[in-house]
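One chain of protein is taken out of this complex; the other chains stay put.
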Amino acid sequence: MLKNPYRLSDLLMTITVWFSAALVVGAFFWLLSDLALHGIAKLNWSCLVSAPENAGRDGGIGPILVSTLLILGVALLMTIPLGLGTAVYLSEYSSGALARSIRMSLDVLAGVPSIVFGLFGNALFCIWLGLGFSILSGGLTLACMMLPIFIRSTEAGLTAVATEWRHGAAALGLTQAAALWHVLLPAAAPAITAGLMLSIGRALAETAALIFTSGYVDRMPDSLSDSGRALSVHIYDLSMNVTGGDQSAYGAALVLIVLLVVINNVAASLADRFLSQRITTS
Amino acid sequence: MMHDTKKLLSCAVLPTSYTLSDIEQGAACCVPIPHIQVENLSVSYHGKSVLEGVSLDINKGCITALIGPSGCGKTSFLSTLNRLTDLIPGCHMQGRIHIDGADVTDPRLDVLALRRKVGMIFQKPNPFPLSIRRNIEMPLREHGLSQRSAIDERVERALRDVGLWEEVRDRLDAPALALSGGQQQRLCIARALALEPSILLMDEPCSALDPIASAVVEELIQRLRNRYTVVIVTHNLAQARRVANYAAFFWMTEHVGKLIEFGRCQSLFDSPSHDLTAAYVTGISG
Amino acid sequence: MSEVGDSQKIWGWILALCMAAGLNSAALADAQKLVLTGSSTIAPLALEIGKHFEKLNPGVRVDVQSGGSTRGVIDARVGLADVGMASRALKQEERDLIAHRIAMDGIGIILHQKNPVKSLNDDQIRAIYTGKITNWQQLGGEDRKITVVNKAEGRSTLELFLHHFLLKNPQIRAHVVIGDNQQGIKTVVGNVGAIGYVSIGTAEYEEAHGMPIHLLPMAGVPATVANVRAGRFPLSRPLNLLSKGTPTGLSKRFIEFAQSAAVDDLVTAQYFVPLAR
Partner (left out) sequence: MLARVTGGIALAVAVLLGLVLMLLVRESWPVLVGGGWTRFFVGDGWFPSSGQFNLLAMLWATLAASLGALLIAVPLGVLSAVFSRFYSPGWLIMPLRRVMVLLAGIPSVVYGLWGLTVLVPLIAGWEPPGASLLSAILILALMILPTIALTSEAALAAVATSNLQGAAALGLSRKGIVLGVALPAARVGILSGALLATMRTLGETMAVLMVAGNVVQTPASLFDPVRVLTANIALEMPYATGDHRAALFASGVLLMLIVTVLAWLAGCVGARSNA
């Protein structure tokens, strides 16, 4: 029989695959449980709504959560329309010189260290445009960092949409805009959502760029032109600058992770509703 | 599914307004008035010629079958009629195509209006990832129809025309992709019919379907005769024989597709004037 | 079409937002808002002082931004900040600014608690940091490699340390280079053979909270906050607020408040050393 010689190697493969998966999951559970162990003591409802005290060792992270969400909101408001527009341009009119140069600069920008984005944002938004240290500056800077990721994954999603649908839409005499809106964007929704989640992850995790743009102030922001401290900046400050801030840092890290999960789910379901609503309802 | 070919091939002038049921009663057939006039049409991809020197008149209300081996330019020919060739990078066409007197090859032509008038059905059913209703409704809305009742009426009429109404009336909001292959293809036909085109282009509409679904669609195509000018690409010679009034035989010579013979379906099959045609339809070099 | 319309709308909205915010920030730049930028070491303390100042002066806002002492100098000079923060004395070329001392910070040498070495003289420390001594055995300790923890270029503690021990940075044979205090403490905690130098207040706190480190006396003077305050400890730096010219108005009030005895509690709470008055 042919079968026997394959048995052993097949078994080896199975073992390798299971072992790798177990190793990966194990490493991450180590990390996550460490975080939870250190941080859980700090977590309760009041800490989510109250202001930090004593440089963040005591008190909560209410204003910081609000600032974080506002910064993220500004960044998304900027990234989504600009990113979608650019991605559509790149996928539908891909042969032009403009498209080629944009694509190249996107790839290049993916490699620029975040601190450089921070200095850029500081120079352009804070000083040149006169926005100062503000949630707006931070959000706009983050948008610059998110654009390359979001555009590239959206473009990939749009290009991957089957040509049958493209041709079908054209054969019905639909305009390109209608084809995009009704067929191509909904069909590319999974890729767009994935790109969005990656961008949100990057934005929430960003520290270096925000220190120079949205700043360090941990007061509850009154408007978008106020400086506001992001959660990741708070974690960095607590763990690196504030004596005895470790526990609070772990607590804040836990909150950040939960926030990420929540935002990802909300973003996914919103994108789903927004882009493929026509599938489920009339 | 054998039909009385004689009856189907007989021709008479229809009254100006008629319904599908009139046709089903076998009242009439196609008229010998050219609807699409093609003169000396050539198509090339990136400078490489795939189709050269095609001239033929396609008659109003008739079913014209395009036959021939794969790669001889039948689909390219079909795509020029609604300018879908615009979407293919590097594709270039030369020659003249007149539909209802307007030159299709004119770069200033309103392509969207043309495509609304010239519907197209593809080899693989391609309903959009939307609900059944939205598949038909969306193009209608995009073409300016916004009255709810008018839309609903058209959706129902189109679905009835393709015989899908009874099957899906209770689940119009279900995803179209959940339908079976044959149902999907009929939905695509309904989607095209809802726009009230005068011409339907069909690119091997049955080849991706099972025999039963294929027979249903074929029967549907038969019922479209007289109301629409149908141009259908098919590899199924028996099918061409069953449904078509006219047939055009394409063949590739020196890597370029050419129209070898065009004429009444019956004469092309029974007494071909060209050796290649004779060989192909009798299965010798097909 | 609606997609295009939407994105245009959003775009327009964002532009409007930007402009509104621009006007807004210009409007806010009146006397009631005080901007501090600079040293990340001072930032947490300045933030706390600012909060108390705000409580005492309703309607006043104090915004603190971190980013390093050099940044504090530059921003104060060009007017981006009303008040700069620098965790070091001003250099010769920075004398166009005026420094206002608000607290002191001592720098002490720390070892891991399991390290039996209890004191080192200046020559020994110099020998360790220049790589002439590489094993604790040579200093009467266990047979263990020495891990030298140094600060990154430009940090004021590094400059202070080099100045005190008459060293140049290229001479130092470091094994780990760190940025901030906490990283130094965590590095020493994780490595029994490590030696580093950090803020004394921070080290005292961590030691008291069970971190396995201990502070070495320097030139026979125990490294304690009290000794720094009394000026007995040889290695210390000032925490300064910077102003361009003599401070006026709100800046003046803030600096005076930050130098008053009213903030001693805040200074202590951030593990720095209040001024001796």
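Letters are used for the chains, namely A, B and C, taken in the order the chains are written, and counting of residues starts over at 1 for each.
Methods note: a residue touches a chain if its C-beta (ideal position, glycine included) is under 8 Å from a C-beta of that chain, and two chains touch if they have at least 3 such contacts.
Bear in mind the structure is a predicted one, so any value in this text is a computation, not a measurement.
**Q** Can you list the shown chains that the hidden chain touches?
**A** A, C
**Q** For a quick check of understanding: of A:L98, A:M220 or A:L270, which residue touches the chain that isn't displayed?
**A** Only one of A:L98, A:M220 or A:L270 touches the chain omitted from view, namely A:L98.
**Q** Taking the entire complex into account, which one of A:M13, A:I40 or A:M220 touches the absent chain?
**A** A:M13
**Q** Of the residues listed, C:T130, C:N169 or C:T268, which one is in contact with the missing chain?
**A** C:N169
**Q** Per the definition of touch given earlier, which of A:F117, A:F133 or A:Y216 contacts the omitted chain?
**A** Spelled out, the listed residue whose C-beta touches the missing chain is A:F117.
**Q** So that we can see where the missing chain sits, which residues of chain A does it touch?
**A** The missing chain touches chain A at positions 6, 9-10, 13-14, 16-18, 20-21, 23-25, 27-28, 31, 34-35, 81-83, 85-86, 88-90, 92-93, 98-99, 101-102, 104-117, 119-120, 123-124, 144, 147-148, 151, 175-177, 180, 194, 197-198, 200-202, 204-208, 232, 235-236, 239, 249-250, 253, 256-257, 260-261, 264.
**Q** Please identify, in ascending order, the residues of chain C that touch the omitted chain?
**A** 4, 7-8, 11, 40, 67-71, 74, 144-145, 147, 152-155, 169-170, 174-179, 183, 186-187, 189-194
Just so we're on the same page, only the chains that are shown with their structure count from here on.
**Q** Average the C-alpha coordinates of each chain, average all protein C-alpha coordinates together, and give the chain whose average is closest to the overall one.
**A** So the chain sitting closest to the middle is A.
**Q** Using mean CA coordinates as chain centres, what's the chain B-chain C distance in Å?
**A** 78
**Q** With chain centres defined as C-alpha means, what is the inter-centre distance between chain A and chain C in Å?
**A** About 32 Å, centre to centre.
**Q** Quick one: which residues in chain A touch 2 or more of the other chains?
**A** Residues 175, 178.
**Q** Mind pulling the chain C residues that touch 2 or more other chains?
**A** none
**Q** Residues of chain A touching chain B in their complex?
**A** 95, 162, 164-175, 178, 182-183, 186-187, 276, 278-282
**Q** Considering only the defined contacts, which chain C positions touch chain A in the complex?
**A** Those in contact with chain A are residues 1-4, 6-7, 10-11, 13-14, 17-18, 21-22, 24-26, 28-29, 35, 40-41, 43-45, 47-48, 61, 63-67, 80, 179-183, 199, 201-202, 205-206, 209, 269-271.
**Q** How about chain A: which of its residues touch chain C in the complex?
**A** Its residues touching chain C are 54-56, 77-78, 80-82, 84-85, 127, 129-134, 136, 175, 177-178, 180-181, 185, 211-212, 215-219, 223-225, 227, 237, 239-246.
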